[in-house]
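A single protein chain has been omitted; all remaining protein chains appear in their positions.
Take a look at subunit A:
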Amino acid sequence: MESGGRLPGVGCLAFDDVTTSQHEISDEIAKIQADSPGGAPLLDFAPYRSTTLRHPTKEPRHADPEGAELLAPVFGHSDVAAVEADLTLQRGGEPIGERIRVHGRVLDGDGRPVRRQLVEIWQANAAGRYSHQGDQHPAPLDPNFHGVGRCLTDDDGWYSFTSIKPGPYPWRNHHNAWRPAHIHFSLFGTDFTQRLITQMYFPGDQLLALDPIAQSITDPAALARLIASYDHSRSEHEWLLGYRWDIVLTGSHATHLEPSDD
């Protein structure tokens, strides 16, 4: 996800260090993980070089949410068309790659389904290239794949996307640095404070252990919650492979009434 390119604007401030080796980065990661096992991502995580000047140094102020913080934005069928959940249909022709379906449930911290809420995703194509002008990785763009999708969860919190398995790609965090294949997810809960943007990874990816972004989550059990499982029950004969990934948001503060049918 980091820029390999040097275009003005989006990619120009990307960290560009091609001298540090993977071995040195992995040593740094191991030292931090030995000192600070925890479930939340560390914002101050030097092996991911771009965090250096972008992490707050003061402890966050604890507060009780109030007013607008208690209510997430609401999205409806006027916001999202059903076709937006199929990333293989949007450009007219068949994209190249391994066709997949990713599905799962969005739950709040108390296990309640997050109903009729917006899920946004974006990802690289099968060759590991984003349809974004800042991505100058010399891998082919796919004219039939934009890599952007949206859907609303259903009344039980389920979402489902049809897509192409994204490829891993190089970035310039250090020498020979590769991001594991991933899909970016953007999620809302019922409270504004449940907002989450994260990345879903694929099972068995050997790059996960080397990746400073994934490894910023120093608790292996917490990192495991970012890895989808292969779901053969949702694979389709001669068509696609199924993956299951459930998402749990933080707890809700508000006492929510069941929303009316609107």
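Here is the rule we go by: contacts are C-beta pairs under 8 Å (C-beta built on N, C-alpha and C of every residue); 3 or more make two chains touch, one makes a residue touch a chain; residues count from 1.
Going forward, contacts and distances are computed from a predicted model.
Engineer: Unshown chain, UniProt name, "Cell shape-determining protein MreC", "Cbb3-type cytochrome oxidase assembly protein CcoS", "Protocatechuate 3,4-dioxygenase subunit alpha" or "D-ribose-binding periplasmic protein"?
Structural biologist: Matching "Cell shape-determining protein MreC", "Cbb3-type cytochrome oxidase assembly protein CcoS", "Protocatechuate 3,4-dioxygenase subunit alpha" or "D-ribose-binding periplasmic protein" to the record, the invisible chain is "Protocatechuate 3,4-dioxygenase subunit alpha".
Engineer: State which residues belonging to subunit A touch the missing partner chain.
Structural biologist: 1-3, 8-15, 39-43, 45, 48, 50-58, 60-80, 107, 109-111, 118, 120-122, 130-132, 134-135, 146-148, 150, 184, 186, 192-193, 195-199, 213-214, 216-217, 221-223, 225-226, 247-251, 253, 259, 262
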